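A protein chain is absent from this complex, but the other protein chains hold their places.
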Amino acid sequence: VPRIAYFGPEGTFSEQAARALADRVAGHTELIAIPTVPQAVAAVRRGAADAACVPVENSVEGAVSATMDALAVDEPLVATAEAVLPIRFSVLTRPGLTLADVTTVASHPHALAQVEGWLDAHLPHATRVAATSTAAAAVGVTKGEHDAAVTAPVAASHYPLEELAADIADVPDAVTRFLLLSPPGRLPAPTGADRTSVILIADAERTGVLAQLLTELALRDINLSRIESRPQKGRLGRYRFYLDFDGHVAEQRVGDALAALHRRCQEVRFLGSYPKAEGTASVAHPGNTDADYAAAAAWLSGVRQESQGTPGIG
Amino acid sequence: VPRIAYFGPEGTFSEQAARALADRVAGHTELIAIPTVPQAVAAVRRGAADAACVPVENSVEGAVSATMDALAVDEPLVATAEAVLPIRFSVLTRPGLTLADVTTVASHPHALAQVEGWLDAHLPHATRVAATSTAAAAVGVTKGEHDAAVTAPVAASHYPLEELAADIADVPDAVTRFLLLSPPGRLPAPTGADRTSVILIADAERTGVLAQLLTELALRDINLSRIESRPQKGRLGRYRFYLDFDGHVAEQRVGDALAALHRRCQEVRFLGSYPKAEGTASVAHPGNTDADYAAAAAWLSGVRQESQGTPGIG
Amino acid sequence: VPRIAYFGPEGTFSEQAARALADRVAGHTELIAIPTVPQAVAAVRRGAADAACVPVENSVEGAVSATMDALAVDEPLVATAEAVLPIRFSVLTRPGLTLADVTTVASHPHALAQVEGWLDAHLPHATRVAATSTAAAAVGVTKGEHDAAVTAPVAASHYPLEELAADIADVPDAVTRFLLLSPPGRLPAPTGADRTSVILIADAERTGVLAQLLTELALRDINLSRIESRPQKGRLGRYRFYLDFDGHVAEQRVGDALAALHRRCQEVRFLGSYPKAEGTASVAHPGNTDADYAAAAAWLSGVRQESQGTPGIG
Partner (left out) sequence: VPRIAYFGPEGTFSEQAARALADRVAGHTELIAIPTVPQAVAAVRRGAADAACVPVENSVEGAVSATMDALAVDEPLVATAEAVLPIRFSVLTRPGLTLADVTTVASHPHALAQVEGWLDAHLPHATRVAATSTAAAAVGVTKGEHDAAVTAPVAASHYPLEELAADIADVPDAVTRFLLLSPPGRLPAPTGADRTSVILIADAERTGVLAQLLTELALRDINLSRIESRPQKGRLGRYRFYLDFDGHVAEQRVGDALAALHRRCQEVRFLGSYPKAEGTASVAHPGNTDADYAAAAAWLSGVRQESQGTPGIG
């Protein structure tokens, strides 16, 4: 049975994402809660898990630095699937309590931030308490440390608590994107609606180098959907760039673009090609289809094939 | 007396940066500790402070999201100065204690992360305790809540504690960059070694749009030193881009590039032109000097000047 | 009465073009036949004519080098109008002769080349004779030197000859583009369907310089309709580039592009903005309209306006 590590404890959004991805890619699986993102990633690297489900970006809070830094160094891992989860919260309390009884409410600070408006409206006098995760806050409620916890919906199925409120969020469409990370191996087959992710280290000293790297994508009609930068440890002004763009490495234009990035960069780390959660197809326009690449290669080969040896009359 | 808000309490790195910047730009100033970055920024917007000193990026931890998000909305502020501080820590304890006596050590989690190697070597058995800031950890030591705190060096001058160790950091060259933010007004004069910062919102639907924006800089020989992205609240895949590049808005090529960005973007927010901390001059090469711009404008004006009215024989 | 020089003698396609352009731009004019393109251009420079009508390119024969070289040096002239003439020929002979009587047929070699198929079909046994112009061939027929001449249609109205055939051309859609050249002065007002022409000398030593110059146009959504190169006299590998592109110098994006070319090039010579013969409008897309330029300039001015003098707290 494949084991999928997730950023836990039980009852987090990562668990929800892991369940969704496990259903999609592998049928029956064993889920393993691991306390931090780096530890979940390390579990895959050392073989203690077959894959890890970790958050990569949130539409409100942005990139998850811990995930990005964990991917940048040590043994390479590749994403084989992604899931986008709506981030809507439940408020859990011990059975029998009502809103009027709640004097303290706990959660991870990010979660508290995302329901601040709701709390101001419905629990204006309750003290906010920071917990290390949404699930840990739920545990705290079971122990009587706080009266209520702001949690992922899935937490309700793990702890003997009742839902005072559900489906709440100040930003109604907030979502988090999760990746399923595995050791390099067989990549998911192209679906026509794929995403490819890489990490680049470019030459910081050359004016226009990033413009040129992105032009390599644009010239091949490849849509860049995301760019993030993270510092290379220890030097301000030196960055790693995380790029997400449409297409699958098995496509000629994507492979060709990756090879161009490889030539131009100090380092390129391939982070996988996998179906986009949103499922919108990315069509290669004329000049960039696999057929165009094949025709160009055949033509070039024809032009070159006689170029062995010495010229005749020429 | 100008009042400079900083991300406090007293004894943080932000206070150190505020002191350094205050000395440089304003002579005698009043420093005001404010608990969060958004609150420090808001204090300037409502006139409770004349400027705010906030961290913008750290060479290990990366961008400071709170600062970037605070700059993106509400009344515009501009940076008028920057400072880069080495991030090296002190370990403070109550007078009389030695390393052997320390069983708990507290600090902000980022700080604990940056001295983890040192703690493993020197305090392997001490329990790590998370505090809301390095300075708050020091306060906790004075109260007897913990035995030691990992702090900014300046904390030693605020609290009745002793230095068990100083100048420690796992990554020896870690630095944090701070900006001094003010309401728009007179900008610092160009020094020849300046940086300009902007926030852009581009059209996410067009392939190659970011490549084109960066090409606008590259064509003018303007060096991009940093690009960060932050989500536009509420939608995955929609970002704000934070760009730092060499040059001062008073330079023709920089103004021209900004105008081009303005035409191409849904929104451009100017974040200031200010002397670079590193002081390396950014020279405009031939074709991009102010004199080249003046000559081109004069030529164009000559070409156009007769274009009023109807043609003669033509 | 304005005097328009044309590449003559009487009865050439240039005369036809001069008549068409004269009607369009100036009402009553005096037309002056001048034997060569450089002499026609020189007549304008020294004031002997107010304008010159000269061919600039033919859809079969390509660019007219004499015109391009004449424009590149000495006092600048600008085009104020263009005309595109279909190049279809007449075969003229003395009254009373029939095809069967024709044993010699004369014309300018280019004209003979453009009706070779017709001659092979209808006058297979007639000897071809080269003349210095189509009109000179007609003169030769009047003198009895040859039996027939291949001429511009207009020749029939100048010489006492009869049309044996009309409207003939091997390439049925062959056309020649003519420019009306004047001394710099009031340019034609923008019509929304204009063309701008320039001559550039770029730095031949820099890889990618022409790509960058054309990118300056492309980034502003300016359509390049033609590029020709001519040697700078005396050195192989050094060229002047002749560019025709859509838009009028009075448009902001065109002026801005011209200023950028001026900064980047060793030399830019403005050859005029004038209505396109084909009349297809060239619309500036969002980001490149005059309104976008005005908004960007106003924004930049606002950003800069306070940048005088010394900073306050900053």
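We call the chains A, B and C, going by the order they appear; numbering starts again at 1 in every chain.
Convention: contacts are C-beta pairs under 8 Å (C-beta built on N, C-alpha and C of every residue); 3 or more make two chains touch, one makes a residue touch a chain.
Just so it is clear, the model here is predicted, and its values are computed rather than measured.
**Student:** For the chain that does not appear here, which of the shown chains does it touch in the whole complex?
**Tutor:** A, C
**Student:** Which candidate, C:75, C:101, C:173 or C:267, sits in contact with the chain we can't see?
**Tutor:** In the complete complex, the chain left out is touched by residue C:173.
**Student:** Among the options A:20, A:37 or A:51, which residue touches the chain absent from this view?
**Tutor:** Per the contact definition at the top, the residue touching the missing chain is A:51.
**Student:** Considering the complete complex, identify which of A:113, A:166, A:283 or A:296 is in touch with the unshown chain.
**Tutor:** Checking the options A:113, A:166, A:283 or A:296, the one contacting the hidden chain is A:296.
**Student:** Name, in rising order, the residues on subunit A that touch the hidden chain in the full complex.
**Tutor:** Counting over the whole complex, subunit A touches the hidden chain at residues 2, 4, 25-26, 29, 50-51, 78-81, 180, 182, 184-189, 212, 215-216, 219, 249-250, 255, 258-260, 262-264, 268, 270, 273-274, 287-288, 292-293, 295-297, 299-300, 303-304, 306-314.
**Student:** List every residue of subunit C that touches the chain not included in the displayed model.
**Tutor:** Spelled out for subunit C, the touching residues are 57-63, 65, 84, 171-175, 177, 207-208, 210-212, 214-215, 217-218, 221-231, 233-237, 239.
Here, only the chains that are shown with their structure count from here on.
**Student:** Among line, ring, star, complete and other, which one matches the pattern of chain touches?
**Tutor:** Graph shape, chains as nodes and touching pairs as edges: a line.
**Student:** Counting in whole Å, what is the centre-to-centre distance of subunit B and subunit C, each centre being its mean C-alpha position?
**Tutor:** Averaging C-alpha atoms per chain gives centres 56 Å apart.
**Student:** Could you pull out the residues of subunit B that touch at least 2 other chains?
**Tutor:** 212, 215, in rising order.
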